[in-house]
Structures are given as C-alpha cells and as structure tokens.
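Shown here: the complex without one of its protein chains, the others still in place.
In order of appearance the chains are A and B, and numbering begins at 1 in each one.
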Amino acid sequence: MIQNLPWLFLLLPLVVAAIDWVCFSKRPCVAATLSLLSAAATFALCVAYLLGLETGTPGTYTWMPASVEQLNLHLGLVMDPLAMRMMLVVTGIGLLVHLFSLGYMKGDSSNLSRYFAGLSIFMFSMTCIVMASNLVMTFIGWEMVGFSSYLLIGHWFHKDSAADAAKKAFITNRVGDFGFLIGILLTLGIFGTMNFAEMGGKAAGIAPAMLTVTIICLFCGAVGKSAQFPLHVWLPDAMEGPTPVSALIHAATMVAAGVYMLVRLQVSMGTAAFTDTACMVIATVGAITAVLAAIIATQQDDIKRVLAYSTLSQLGYMVMAVGLLAGEAAMFHLYTHAWFKALLFLGAGAIIICCHHEQDIWKMGGLAKRMPLTVLCFLMGTFALIAIPGFSGFFSKEAILDAALAKCPVFFWVGAGVAALTTFYMVRLCIVAFLGRARDHWAEHAKEAGATMLLPLLVLAVMAIISGYGFIADWLVPFEGFHAHGFSVGLPFYVSMGALVIGLFLAVAIYGFGKRGNDPLAGNFISRALRNRLYIDTLYDKVLIGGIQEMFSHVVEFIDAACIRGLLAQGLAWITTRIGILLSWIQNGSLRSYTVAAGLGVVILVYILAFQL
Amino acid sequence: MIPLAHYLILSGILFSIGLAGVLIRKNIVVVFMCLEMMLSAANVALVAFSRAQGTQGIPVYDAQVLSLFITAIAAAEVAIGLALIVAMFRSRRSVESTALNTLKD
Partner (left out) sequence: MIETSICQIVFYVFALLAILFAICVVGSRNPVNSAMNMALSFGCVAAILFGLGAQFLGIVQIIVYAGAILVLFLFVVMMLDLKDEERNTGSMRSAAVGTTIAAILAGLITSISLSLPGATEISCPMAAICDNIGELAPGAEATQATPTPGYGGSLPALSPAAAAKAVQPDISDAEAAKATSMQDIRLLGQTLYTQYNIAFVILGFALLSGTVGAVALARKIRKD
C-alpha cells in the first residue's frame, strides 16, 4: 500500500535506460541484466496490482503550472483495468522479449548496451502512453515510443536499409503526429480539458461537425502509430530492426498504441463523442488496411515481411472494430493478437537465427524436422492467427465479426474475406518454410534454438492458446466490463469456418505440402504488383520525395541564394564596403582636414555649451 | 573703465585668428606660431577674469598662476615642437603639413 509505487512503472525503465547508456555502454552483460531486471520488476509490480496485492493509487503532479487551470500540465497515472491489463501485455511481452533478446543478440557485434537501453526506454515510453492520465502525457509517450522505435529499427545503422527504415518510420509517424497534436489542441478547445477523467459526458453539447474533426485528427495519430493506410508504409520496412524488437514494438505493443488510444478516448469521452462520420472514416480506413495488407502478404517471400503485413492486417481489424464502436472487441483482439503475434515474431526470429539470418522462406524448407519445438510454437501462433476454433485468435476474431455483423454487414464480409486471405498466406508460409526438403545449405543444418529463446516461445505459445477462453479473458482482457461471448454457433461462425477452409484448401492446393521450390503464382502482373507492395511506396517516392521534396528544395535553395547569401551575406558585405568607402573619404590621412574637423568640432561644442541646446 | 566683455572679445578674436592660421597655413612652423598665439589669447582671458573675480581690490591670483603655468608649458612645448619639426625636416626635407600624410597608409 505504498501510494506512489506505480511511478516505478515509469521511473524504473527510464533510470535503467540512463544507467545502461551512461555507465555500462562498454559492458553489455551488465546492461542487459539491468534491463531484464527492470522488465521483470515492472512485470511483477503489474501482476501485484492485478492480483490486488498492491492497491495504492498514485498522486498527480502538476508538471507545468499555468495561470489557467485547464492549461496546467499534469503528470498522473491511470490505474483502471484498461490501463493495468494493457500494462500486463506490455510488461509481460516486454519481459519475454528481453529474455529472448539475450539469446538472439548473442554474438552480435553491435553495441548491445545501446540495444538494451533502447528496449528500456521503449518500456518507459509505452508505459507513459498506457498509464497517461491526460492527452499531453499520452503525446509525450507517443513521441518517445517513436524515438525508441527509431533507435531500435536503426540498431544496425551501418546497414543502409536499416538506417533508411528508421528514418522512414520516424518521418511517416510525424505526419500522423501532426494530426494528433491538432486533435489534442482541438480536444482542449471543445472539451476544456485534456484529462481523461474529466472528459466524460461533455460531448453532448458540442457540434457534431466539431467532434468529427477532432476525432479524425486524433485518429490521424493512430493512423501513423498503428500503421494504417495510407501511412502503413513504414511498418514493413521497420522489419529491418532486430527481430525481438519487431516482436515487441512492431507487432505486440507500440503499433497497438493507436488502437489503445482510440479505445481510451471512447471510454473517457463516451461513445457519443464518436459521430457516425468519424466512425465511418475509422472503420473504412481499418477495413482498407486489413484487405490491402492481407493481399500484399500473400506474395511476400521474406518471413518477417509476411508477418509484418499480417500485423498490418490485424491492426486494420482492430481499428475497424473501434470504428464500429466495438471497443471491447478491439481490445480483446489486441490482447490475444499481442501474445500470438509476439510468438510468431519470436519464432521467426529463432528460425532466422538458426538459418544464419536467412529470411527468405523459399530458401528454408524442411525445418519441421530439424527444429520441431520452435516450429510447433510457431504453428500455435499460426493457428491462433488464422482463428482455428479453440485458439485465442478465434474468440477475438469472432467478437469483431459479431460486432461487424451487428453494426454494418459490409465490414463483416470484408472481415471474412481478410480471414480467408490470412489463412491462405499463413498456411503458405508454414508449408513453404517447414515442409518439404531444405532448399539451402543453412536450412539443412539448422538446429533447435537455445533455452533463452525457447522459454519465451513456450510461454507465449501457452498464452496464444489460452488467452481467449472466457474466464481467463474476462479477467485479463483490458476492458472494463468486458465479458467474453460464449461460444455461439451462428452466421459469423459459419462464415469464418468457411473462410478458414477456403484459405487452407487454396494454400494446400497451390503449394502442395512444400514439394515446390518456387512460387507458382509468381511471374504474372498481379504478383509483380503485390511484390512491389501495390506500388504505394513507389508512389510516395515519386510524388513526395521526387515531387514535393524537389519543390521544397527549390524553395529552400531560393531562400538560401536570395535571402541568406544574397541579402544577408553579400548584402551586408556590400553595405559594409560602401560605408567603408564613404568613411575612408573622411579618413584621408591629411593633417589639415583633421584640423579643420577639430576646429569645426570646437565651434559646434562652444555653440552647444553656450546656448545650452 | 574697460568692461570685462571687451577683454574677452579681444581674447576670442586673437584665439580665432590663431585657429584660422592653424587651419589655413601649410608651413608647420607658422602653424606652431599660431598655436602659441592661441595660448597667449587664453592668458589674456585668464588675467581679465582674475581681475573681474577679485574682491576688496585684490585680483584672484589663482588665475594668474594658471596663466603663468600656461606660459611655462608653452615654452616647453615650443622646445619639443621645434625639435619635432627639425626631425621631420630631416626625414622628409619639408615642413609642409601636406607632407604629413602617412596616416593614410
């Protein structure tokens, strides 16, 4: 019952990150241990709070006092079930990823202290988002996760692709954050407060148009952070970072922050604040992302990219659910997805390590025989993702489909289609990578990963199976008043089963148990388009970088040439020269003109003194 | 009696003539003479003031002491100044003030 104990959630990782970076930058073992300990401590703390062992509510601090009460910037922590159970996901997966990283990063020549400091600072930032009591604090955490994501994506910064991906992620997020910031200010304007606790019930008296604009602006932040269309381009590239980072940040937690933030807003503002138009926009964006990403995923060869697009697609699901005002379904899916997607990524990481950093699934094959335990865990994750009944993903996907059918059937059918595509590309991945014979030297000699990697996989596999069951979900799902739907046989069930069977059948029919060495679907026009990510990245390159940036570079060049160089540098020099020439006429070195000047000065002085001008 | 103002006017006119000489003449020696005239013009004004400020029929001798100092300093100044002129003449073969233009370089 220590009142301010929850501040440890924030301070512990931050302090550890600083210590790692400042004191132990040359001793990665110590740094890693410290980070691991801080993750374990926050996890333990989180469990203690969930079990009710510790019940202190933290005080609120006024960080920047303002003359107007509503402009005061507070630092406060929210300890409601939504936040605490999200914290369980963050700290739990965080702990497992820290553990996994010990094995994954072993023998890596890069600076591991930096890596673990980055992980710790990410834990701090994510906690800041999850437990923020007001939008400003959320925004601080929002930017901090962007920063730590930048650090971790660019961990292998000597690789150009990693450095570029880090920049791309950071800059793309800026676009969304710009909207988010406007949204925060609009919220302050129309609600008169930024504290979540004070927003409730104020939406009634506000013009719907105003609300729509505000919500959409706030949604912009989620679009950036949760990588929704059209700002989704950064997430697949972010796979350049170390795989545990992809698991923690770009699959389980950070990208889910957008969804979490939207749900948090729904909870605190009330669903009344989410006007029909805003909801429509959110749901549509989510649906587009889900479909687009799922389609692109069917033709990716890189194991991490398949998973990345799958993450995009699942995030689209969640955002769609938020748009359908089914916050509880969104959080349920976020929750189950976090476990099984972290499992998939860590599994992929283990596979990649065992294949000596080979990520192309066509160069794997036959792994099921050589590393059965890892593959088994990976399959558990896959089954959860493609929603085989009994696995956690099935329940949460059902919840979303239920909600969609109830609110707007179009989204229901979209969701069903995406489910079929998901099954297709995941089964394709598994068949190609795990079955058949090894198609590469490294794949032939792959061995089971070490204990530090297997342990997290096993824990996550268990979570991927059980986290969807009613009683566990009721307790664990981060949504106040949530009750898992009982397993009901209805239209959603039939449709999703149909989608599962169709996807499974197509994948098996086309890839035939790993007998083939190349993709039979490759080579045609559609495949090329999909492999090039539907040319969206190319379009951005051409239009944004090639067009707008060119234009701005011209503007900047003009400013540089005309204003800085012409007006300031050369202009000043010109003026100085002119004045110098003018004054050098006075300074002519002739004694007599100096005397004349002195005499004139005397006359003027006498005049002034005598007549007291 | 002669009013103070007339002494002052005389002093001022002598001073102005000295100034005019300094400004007009190119020959440094003559310029120097004009400087001496300006100093002695100041002496006239000082002595006149010493009379004017006097009480009980005795002039204020402080002003006259000052005037004496000026005369003494003027003598020293002439000695140094003429030595400078001689040195200048040696190096430049001229005593024209227009020859003193090395400040320009």
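The criterion applied here is as follows: contacts are C-beta pairs under 8 Å (C-beta built on N, C-alpha and C of every residue); 3 or more make two chains touch, one makes a residue touch a chain.
Here the structure is a predicted model, which is why all the values come from computation and not from measurement.
For chain A, the list of residues touching the undisplayed chain reads 592, 596, 599-600, 602-603, 606-607, 610-612. The chain not displayed touches chain B at residues 1-27, 29-30, 32-34, 36-37, 40-41, 43-44, 47-48, 50-59, 61-62, 64-65, 67-69, 71-80, 82-87, 89-90, 95-96.
Simple rule for what comes next: only the chains that are shown with their structure count from here on.
Each chain gets one centre point, the mean of its Cα atoms, and the points for chain A and chain B are 90 Å apart.
Those residues of chain A that touch chain B in the shared complex are 587-592, 595-596, 599, 602. Residue ranges on chain B touching chain A, taken from their complex, read 19, 22-23, 26, 97-98, 100-105.
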